[in-house]
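All protein chains of the complex are present and in place, except for one that has been dropped.
Right, chain A next:
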Amino acid sequence: MDAEAQDGFREFVAHRSSALLKTAVLLSGGDRHAAEDLLQNALIKAAGRWHRIDEPEAYVRQILYRQQISRWRLKWRRRELSVAEPPDTGTGPDASSATELRLLMRGALARLTARQRTVLVLRYFEDLPEADVARILGCSVGTVRSTTHRALARLRTLAPELTALDPAAGERQQPSRDYSPVEVRP
């Protein structure tokens, strides 16, 4: 990487890294240090191909998403979560205000798998259509659709108070043995 490329890289990081970090934090379930680690690795990869990248931000974002759902990241996250205090999964009948619901949602988002969380970030934070999410993650539209569906179902399982927002969905969803390791409150 020559001096000119380094200057360009530094300028890109100075202007765009805060926005990229926000995405990385969401992908990491709110873990700032894991997010910095994720972004750092993505930027290192981008630096290695700097001369050949036309759209650096799109390139770095793609690395962020794919890196997050890669096998290594999944393994690493499991290890991180193994000693973390489980978030409070419910606050009873008082959990009705918007603020409380968002807190519940944060805790639940942090407990999704990396793949589920990544799909939700792409669909609902980046507002990307399913086809674009499929292209970024290198999977089919059907996989994006089913992962989104499962992720939302898992959120309702982790925070049963959320089903009050969409009772019909609550009735539809039955915990699946594939992704319901937590106790479902009566």
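One rule holds in what follows: a contact is a pair of C-beta atoms (placed from the backbone, for glycine too) under 8 Å apart; a residue touches a chain by one contact, two chains touch by 3 or more; residues count from 1.
Criterion: contacts and distances are computed from a predicted model.
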Task: Hidden chain of the complex, named as in its UniProt record, picked from "Sugar ABC transporter permease", "Multisubunit sodium/proton antiporter MrpC subunit", "WD40 repeat domain-containing protein" or "Ferredoxin reductase" - done: "WD40 repeat domain-containing protein"
- [ ] Decide which residue listed in A:M105, A:L128 or A:V141 touches the omitted chain of the complex.
- [x] A:M105
Open item on the list: One chain isn't shown here. Among A:L38, A:I63 or A:V121, which residue touches it?
Closed with: A:V121
Task: Touch with the omitted chain, as defined above, among A:L43, A:L64, A:A114 or A:V144 - done: A:L43
Task: For chain A, residues in touch with the removed chain - done: 1, 6, 9-10, 12-14, 17-18, 21-23, 25-26, 30-33, 36-37, 39-40, 43-44, 47-48, 80, 83-85, 98, 101-102, 105-106, 109, 120-121, 124-125, 152, 155-156, 162, 165-166, 169
